[in-house]
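Every protein chain except one is present and positioned as in the full complex.
Then we have chain A:
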């Protein structure tokens, strides 16, 4: 069975819990005391991941780190529909990879702001917030133009991909870093769509979508 080395309040760990919930995969969790215990910097954990970062998974003897890399692996291996990571569509795969890298940018800005405010990390909070707003503006425009063309998801497909999962957690948690989303209506609508995907699960600080509007 897949083992996930996990911290409940980590958005990067949540990405994997989300995908495994969408795919209906069973897994077991090894809790890591990221805060306040800093167990991700402990000797035993550094043997798993010398970078000292969560998440890590173990599956059939394979040890893999990095949320985006693990999303790729899990979707490629366990999604029989091949929609979350569309292996048969090179153009779409390229888009997915592009937005996975973008998600890393969201982590280094929006997640950093949240770590600063909530867990007292010594980061440049103004730079983190400004960086997140810049990325949110780009994504909001991208999603808005997509909606005009009938596209609901980040990549050019009729279904969500792991790019949506990778971008979602640190956007939905952005207010914990003092980054409001009032100015990003297309992002807010997209967040609601993600929350309505079958199998969606929450983490601490994320609430389920409200009841949907009945079409008039």
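What we mean here is this: contacts are C-beta pairs under 8 Å (C-beta built on N, C-alpha and C of every residue); 3 or more make two chains touch, one makes a residue touch a chain; residues count from 1.
The rule we apply is simple: contacts and distances are computed from a predicted model.
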| item | value |
| --- | --- |
| Chain not present in the shown complex, as UniProt names it (candidates "Aromatic ring-hydroxylating dioxygenase subunit alpha", "YeeE/YedE family protein", "Nitrate ABC transporter permease" or "Sarcosine oxidase subunit delta") | "Aromatic ring-hydroxylating dioxygenase subunit alpha" |
| Contacting the left-out chain in the complete assembly, out of A:33, A:124, A:141 or A:183 | A:33 |
| Hidden partner chain, touching residue among A:79, A:95 or A:117 | A:117 |
| Of A:9, A:25, A:93 or A:186, the one touching the omitted chain in the full complex | A:9 |
| Residues in chain A touching the chain absent from view | 7-9, 31-33, 35-37, 39, 117-120, 175-176, 178, 203-205, 207 |
